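One protein chain omitted, others in place.
Each chain gets a letter, A and B, in the order it is written, and its residues are counted from 1.
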Amino acid sequence: MADIVLDKVSKKYPDGTVAVRDVDLEIADGEFVILVGPSGCGKSTILNMIAGLEDISSGDLRIDGERVNDKAPRDRDIAMVFQSYALYPNMTVRENMAFPLRLAKLDKATIDEKVNDAAKVLELTALLDRKPANLSGGQRQRVAMGRAIVRNPKAFLMDEPLSNLDAKLRVQMRTVVSRLQRRLGTTTVYVTHDQTEAMTLGDRVVIVRAGAIQQVGEPQQLYDHPANLFVAGFIGSPSMNFLHASVADGRLRTALGDLPIGSRVRGLLSDAPENLIIGIRPEHFEDAALVDEAARAKGTEFEAPVELVESMGSDKYVYFTVEGERATSAELEELAADAGASDLPTGGGANLVTRLSAESAVKEGENWRVWVNLEKIHLFDPSNGRNLTLHEGRAAGVTAE
Amino acid sequence: MTVRVSEGKRAERRLGWLLCAPAAIVMVAVTAYPILYSVWLSLQRFDLKFPDEREFVGLSNYITVLSNEYWWTAFGVTMLITVVSVAIELVLGMGLAVVMHRTLVGRGLVRTSALIPYGIVTVVAAFSWRYAWTPGTGYLANLFSDGAPLTERASSLAIIILAEIWKTTPFMALLLLAGLALVPDDLLKAASMDGATAWQRFVKVTLPVMKPAILVALLFRTLDAFRVFDNIYVLTAGANETSSVSMLAYNNLLRGLNLGIGSTMSVLIFISVAIMAFIFVKLFGTAAPGREEGRR
Partner (left out) sequence: MKLRWGLLDAVVVVFALLPVLWIVSLSFKTTATLTDGNLIPREWTLENYRTIFQTDQFVRALVNSIGIALISTTIAVVLGTMAAYAVARLDFPGKGALVGVSLLIAMFPQVSLVSPLFDIERQLGIFDTWLGLILPYITFSLPLAIYTLSAFFKQIPWDLEKAAKMDGATQAQAFRKVIAPLAAPGVFTSAILVFIFCWNDFLFAISLTSTERSRTVPAALSFFTGASQFEDPTGAISAAAVVITIPIILFVLFFQRRIVAGLTSGAVKG
């Protein structure tokens, strides 16, 4: 058990790529921390530096208060689970799991006991004498986990451990990982690409972009109070809607109509640029016909043509096209590229994804009246992506007084 | 920070050079120096039977060789053997590759027996062919009523080519088989959904995808065939104008002990091969094997 501290850690690869810059992060003893971010943002590099597989170019890494920059991986007492599992193909499952113990020169009886215990926890007992080549993907994954847990390391590092599994297995293994970590209480740093893993697994989530940390927080906090455009767009599925907005006559002019601004936001806007981006999550829309009087006052209504309705049973995803400019910024383009959506045709105007109640009678091709909750709207500065509605780390919509 | 980074890089380079140095030194020392030395020898009159008459004669050895009809006959024979055997090998090798790729019955047996010619010592195979075509010991000689095929030029050449084909078709087939394995099954299925016949699928889908593998196989085999020596030595010893250039150079050197002329031929053969390799690389540009390797 240990705490891990990264103090202004940077990584410059020999070819000059700066993969990580000035990362500060404190991971408490027993904490489960998730690193998430688009491909190539430096997640693996951070993990490899903690592991000792990559040198740290500058900054300090401390484990249990001790600076370990110059220690070899074997002296850090950390276990790692690789995306490719990295099982030794020439060894059986038992030998794979025993390998770290053998290297640690434990006696045979202890090794057997530990391997058997770990195998029982991961339900690998029946497979102990097979070679990795004769295992399914999920089984291999469990062996990789087993090899990590047998020696009770100070910390686990996992680099996209589930990404080679199919969707169903991934869900299953997610709970296995989660339960295992809770049970062992070992400090864990977990890299993932997957939204759901990020939101459900960890105590805290670290969002990384281009080698720098964007925001660190509990999943719900990141979702409700994103510090900037990038975090807002990265967390959530379907992702937040972004529209262009401009300030005119003390109101916000948007494709959804003119929106009132509360005094708190007005104060914040005094030195903000004229052109802004508003962000609204899909669930903050509702079919106007289903909104009760009390709620109606918190928001505003608009009408738009319905393009597509996807009924999920519990609710409906309804896609609208609204007239008006689309929001543009570097962050949004990067997000679109990461989602692989950069070259999807979007036609004229802006697209809205909304999540309406299942009772809604909305029909494709018709114009429909939709209500939007103004207390949940975010405003961003397109030049630096900052969330303008955030106050002491909390967002409270554009109408907050 | 930058100092440390470049140090790591430098260490990697040093290790790379260190590991490659022994292999590179041996390869260069045993090929580059001798070939330069043979250029030097080729400019001299140097006959081991008359060592005292050694003298520098400029290009006169080249004139001697290039105006000699034996050289041109041998060159023609070499080219003939190269072109005919490689062409037939390509067709047979392709057939064999398809058989090995598709066949399910006795796959292991086919692969193993196809590998045997590759493994057999060429000289041994050549002896087998020689005895087979010699009246008396042979089971094949009697196929032709008029007796000894290895004493006539045309039939000798045909037998040499046959022996070459027997020996190297498996190698060709293996190279092509590796190429065949690269053709995605889905692509063939898609083509057959589009209504292509088996032959059309082969010509329009399989061959184009295999093109790089075919070119590599052709390059290797052509240059290899041009070196033909063992089979001729055993089968005819160059009798009846069946010498290849290698055979001729060997004879000048070890039978004639004429180092000057032998070296001249060595240089000429080297130049011929270089020209052929150059043409191949130029013609097939990106498919040439060296390129891809360099990029890695």
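In this section, a residue touches a chain if its C-beta (ideal position, glycine included) is under 8 Å from a C-beta of that chain, and two chains touch if they have at least 3 such contacts.
Because the structure is predicted, anything quoted here is derived from the model rather than measured.
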- Item | Displayed chains contacting the withheld chain | A, B
- Query: In the full complex, which of B:Thr122, B:Ser156 or B:Thr206 touches the chain missing from this view?
  - Reply: B:Thr122
- Query: Which one, B:Met27, B:Leu59 or B:Ala190, makes contact with the chain that was left out?
  - Reply: B:Met27
- Message: Out of A:Met49, A:Ile63, A:Ala79 or A:Val353, which residue would touch the omitted chain in the full complex?
- Response: A:Ala79
- Those residues of chain B that touch the unshown chain are 12-13, 15-17, 19-20, 22-24, 26-28, 30-31, 33-35, 37-38, 41, 96, 99, 102-106, 108-125, 127-129, 131-132, 136-139, 142, 166, 170-171, 174-175, 177-179, 213, 216-217, 219-220, 223-224, 226-227, 229-230, 233-234, 245-246, 249-250, 253-254, 259, 262-263, 265-267, 269-270, 272-273, 277, 289-290, 293-294
- Message: Suppose we count only contacts with the excluded chain; which residues of chain A make the list?
- Response: 48, 51-53, 72-74, 78-80, 82, 84, 86, 88-90, 99-100, 103-104, 147, 151, 157
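Operating definition for what follows: only the chains that are shown with their structure count from here on.
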- Message: What's the distance between the Cα centroids of chain A and chain B, rounded to whole Å?
- Response: 58
